[in-house]
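Apart from one protein chain that is not included, each protein chain of the complex appears where it belongs.
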Amino acid sequence: MKLSDIVAQLGGELFGSDREVEQLSPLESAHSQAIAFLSNPKYQSQLHSTQAAAVIVHHKITDVPEHLSIIRTDDPYLYFAQLAWLFHPRAQATGRIHPTAVVDDSAQIPASCEIGAHAYIGAQTVLGENCRILAGAVVEHDCVLGESCVIHPNATIYHGCTLGNRVEIHSGTVIGGDGFGYAPVKTDGSWFKIPQTGGVTLDDDVEIGSNSTVDRGAMEDTRIGKGSKIDNFVQIAHNCQVGEHTVIASCTGISGSTKIGNHVVIAGGVGMAGHLTIADKTFIGGGTNITKSITEAGHYASVYPMQTFKDWSKNAVYIRRLSDMNNRIKQLDQQLTTLLSDKHS
Amino acid sequence: MKLSDIVAQLGGELFGSDREVEQLSPLESAHSQAIAFLSNPKYQSQLHSTQAAAVIVHHKITDVPEHLSIIRTDDPYLYFAQLAWLFHPRAQATGRIHPTAVVDDSAQIPASCEIGAHAYIGAQTVLGENCRILAGAVVEHDCVLGESCVIHPNATIYHGCTLGNRVEIHSGTVIGGDGFGYAPVKTDGSWFKIPQTGGVTLDDDVEIGSNSTVDRGAMEDTRIGKGSKIDNFVQIAHNCQVGEHTVIASCTGISGSTKIGNHVVIAGGVGMAGHLTIADKTFIGGGTNITKSITEAGHYASVYPMQTFKDWSKNAVYIRRLSDMNNRIKQLDQQLTTLLSDKHS
Partner (left out) sequence: MKLSDIVAQLGGELFGSDREVEQLSPLESAHSQAIAFLSNPKYQSQLHSTQAAAVIVHHKITDVPEHLSIIRTDDPYLYFAQLAWLFHPRAQATGRIHPTAVVDDSAQIPASCEIGAHAYIGAQTVLGENCRILAGAVVEHDCVLGESCVIHPNATIYHGCTLGNRVEIHSGTVIGGDGFGYAPVKTDGSWFKIPQTGGVTLDDDVEIGSNSTVDRGAMEDTRIGKGSKIDNFVQIAHNCQVGEHTVIASCTGISGSTKIGNHVVIAGGVGMAGHLTIADKTFIGGGTNITKSITEAGHYASVYPMQTFKDWSKNAVYIRRLSDMNNRIKQLDQQLTTLLSDKHS
């Protein structure tokens, strides 16, 4: 790919010679046919040591060795991501239904779609153009998928779910499983299942990683808004509402009926109680337990600091006595105050 | 459905006119053809604003507007759950084996069962009446399933597992995978796999959500007792014994050989060490780490309280110094005691 072709497609300004580049590489490991990028000005000195033929840099970067070709842009990291797609174009739907796929007669599958080996599409399900339903994936009856959705191998979408355009669901993920709802039976302490009659709605451009779960609502749909990105092993319980362009990292569990705003960033390993509201643009640190609503955007955390086991053992025992420690401090304070006032009187 | 028909089937007492209702809705969003329920007396005032035609209420609720039809019962929430099944009856087994399903010749499948597309049933496996094994589900060899079990799409049951009647396993869940057992090889620090030769036994009316795992026992079966309900993303390690009517919420991991009693409620995100015993009727709060047995029922917790990142940073640093803080309090106490005794002597 010629640098001038890249700039023609993606914008930015080219400085230096118009070379041919073969691949996109990290700055430090790039070889002489590669194009690299500098997203953090802190690593600017690597421009002098890199073997790359060309580098994508911010307009503000000035200290560039003469032999390097440079593409200047406002956002080198985004430019790199866009360029990566030119080198590795997204797989396109083949327009082929594999002979082993099972598609219900009443399902509507445009000719542009690809249905993989052993995939299953249930009754009344409607796909948009260019969808890819890959090997072993299951889309049950009465689902609606927009255009260009990708359902990876062995993912499962229960009946009655609605996906917008360009939704991507990775392998092992389950959309629309029953929410965890039971009425306690007072007479014998058993649990009586409440039918989960809502569905799941995933808006345009939602992507969900591998082995995640989004449960169907009890009476209305569980919803994930436009452009939100969900990692592997994320549990979204019934009736949750996730806003737009929100990011949820791995190993996070959101309990039922919680509402998460737009542009929220949730790091990994977060646990969230049910029926909470999380404000737009909130940032939640890894491993945080959220037991109350967050009404004001900000950065929140609740991680227990790591120590060696020996030091942890020595200190953690006082966690259970903090109230006593505080009482003793108060007492000392009072005794000392009395002593000082006696002295001065 | 007429209100009198509902009462005829489910009990309760009807007051007001015998209307036709079309659906079951939340009190606040119900329209004029809907029946709603009031389970928490705190929301009693909504009876005056609801558009519902009829409401299920507790016998004790007195302040009811005259225009509403009312069904009175001892347990409105349970009544709602039971009524929901009348509006949304459970899917029944079709009695059809899909032509793409693979059923071993030696498996025993009653004619009442439904076997979905691309499902697989291994050798010597025996199903009870009315089971539904849905698309892409795998039940390996030598399993026994009771009546009316439902195995959702792409769930997997390893060989030699035993399921009671009415057991429901959601998509992506794995029953009977190998327990995590290795003998350390002292000579080179490698790990030698211990064959996991037990199975898994799930008693009647157990339900397990999506993408959970119950590992097979090392030498004997891992067991989950009658009526227990397990959410998504729950890990039950090898040799665990879970009692009856116990509830385990999402993102919880139970380590090997732990015994959990009956009627225990475990909230989400709980971690439990191995070889523990948890007393009947224990309640464990979300995010709790259990490292010791619980011998007395009660409500247990261990969550680190959330703060803004700034406040967390300011405070969390002292977690590592709690022992020092306590020592300084002790010292101050001694100094002050000496000072006071000096003064009085």
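Each chain gets a letter, A and B, in the order it is written, and its residues are counted from 1.
What we mean here is this: a residue touches a chain if its C-beta (ideal position, glycine included) is under 8 Å from a C-beta of that chain, and two chains touch if they have at least 3 such contacts.
Everything numeric here is computed off the predicted structure, so don't read it as measured data.
Contact with the omitted chain, checked across B:N154, B:T222 or B:Q241, is made by B:N154. From the set A:F15, A:F80 or A:F192, the residue in touch with the chain omitted from the display is A:F80, counting the whole complex.
Note that of A:A8, A:A123 or A:I319, the residue touching the chain absent from this view is A:I319. In the full complex, subunit B touches the omitted chain through residues 100, 102, 118, 120, 136, 138, 140, 154-156, 158, 172-174, 177-178, 180, 182-186, 188-195, 197, 211-213, 215, 219, 233, 235, 237, 251, 253, 255, 271, 273, 283, 285, 288-292, 298-305, 307, 311, 314-319, 321-322, 325, 328-329, 332, 335-336, 339.
Mapped onto subunit A, the footprint of the missing chain covers residues 24-26, 75, 77-78, 80-82, 84-85, 87-88, 90, 98, 100, 116-118, 134-136, 152-154, 170-172, 205, 207, 209-211, 227, 229, 231-233, 245, 247, 249-251, 262-263, 268-269, 286-287, 303-310, 312-313, 316-317, 319-323, 325-326, 329, 332-333, 336, 339-340, 343.
What we mean here is this: only the chains that are shown with their structure count from here on.
Taking the mean of the C-alpha atoms as each chain's centre, subunit A and subunit B sit 25 Å apart.
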